[in-house]
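What follows is chain A.
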Amino acid sequence: MGVQNYLYLSAILFTIGAAGVLLRRNAIVVFMCVELMLNATNLAFVTFARIHGNLDGQIIAFFVMVVAAAEVVVGLAIIVTIFRTRRSTSVDDANLLKY
Partner candidate 1 sequence: MTDPEFPWLSVIGAVPLVGSVAVASVPRGRELLAKQLAVGVSLVVLALVVALGVQFDTDEAGAFQFTEYHKWVPEFGVSYALGVDGIALVLLALVALLTPVCLLASWNDITEAPGARRVQTFFALMLAVEGILVGVFAATDVFLFYVLFEAVLIPMYFIIGGFGGAQRSYAAVKFLIYSLLGGLLMLASVIGLYVAGPGGETGFLRSTLEGASIDPTTQRWLFLGFFIAFAIKAPLWPLHTWLPDAASEAPPGGAVMLVGVLDKIGTFGMIAYCLPLFPDASVWARPVVVVLCVVGVIYGALVAIGQADLMRLIAYTSVSHFGFIALGIFAMTSQGQAGSTLYMLSHGFSTAALFLLAGMLAARRGSRRIADFGGVQRVAPVLAGLFLMAGLSSLALPGFSSFVSEFLVLAGTYGRYTVAAIVATLGIVLAALYILIVYQRVMTGPVAKAVEGFRDLRPRELWSVAPVIALLLALGVAPQLALDVINPAVDRTLQSVNQGDPQPDVPATAEQGSGR
Partner candidate 2 sequence: MSFPYAPVLAAAEPASVAQASGTADLTWLLLAFPIAGAAVLLLGGRRTDRFGHLLGTLASAASFVVALVLWLDMAGRDVEERATIQKLWTAIDVGRFHVDIALQLDQLSMAFVLLITGVGTLIHIYSIGYMAHDPDRRRFFAYLNLFVAAMLLLVLGSDYFVVYIGWEGVGLASYLLIGFWGRNPAYATAAKKAFVANRVGDVGMSLAIILMFTTFGATDFVRVHAAAAGAGEGTLTAIGLLLLLAACGKSAQLPLQSWLGDAMAGPTPVSALIHAATMVTAGVYLIVRSGPIFDLAPTAQLVVAIVGAATLVFGAVIGLAKDDIKKALAASTMSQIGYMVLAAGLGPAGYAVAIFHLLTHGFFKAGLFLGAGSVMHAMNDTTDMRRFGGLRTAMPVTFVTFGLGYLAIIGFPLLSGFWSKDKIIETAFHEGGVEGWTLGVVALLGAGITAFYMTRVMVMTFFGPRRWAEDAHPHEAPAVMTAPMVLLALGSVFLGGILAYGGMLQDWLEPVVGGHGEEEGVTTLSPIVVTLLTLLVVAGGAAAAYLQYGRREVPVVAPVGSPATIAARNDLYQDAFNEAVLMRPGQYLTRSLVYADNRGVDGAVNGLAALIGGTSGRLRRLQTGFVRSYALSMLGGAALVVGALLLVRI
């Protein structure tokens, strides 16, 4: 089994995540799909580190994890606040920021 299969998996996961972000309305689901995309890239980074035999990819993966953790904190807080005020978690309902 070649290392490149991990890359294929990463690509599939990323695509699923992207499709979820574009198609789903529920903010929680969209949020989870974003996480999925981030993890897909992490997988790709780690794979590349393996392929090239250095640690660069792994270091970036750690950075991504840190950013993702921070994003979860802020993102979930926003979603909860929106839910409290608007009684809805649909992203299409939060469309006031326009024109």
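Here is how the candidates were picked: all candidates are chains of the complex that A comes from, given by their letters.
The rule is simple: contacts are C-beta pairs under 8 Å (C-beta built on N, C-alpha and C of every residue); 3 or more make two chains touch, one makes a residue touch a chain; residues count from 1.
Computed from a predicted structure; not experimentally measured.
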My understanding is that every option belongs to the complex but just one is in contact with chain A. Which one, out of 1 or 2?
2
Contacting residues of chain A [partner candidate 2, same complex]
18, 21-23, 25, 30, 91-92, 94-99
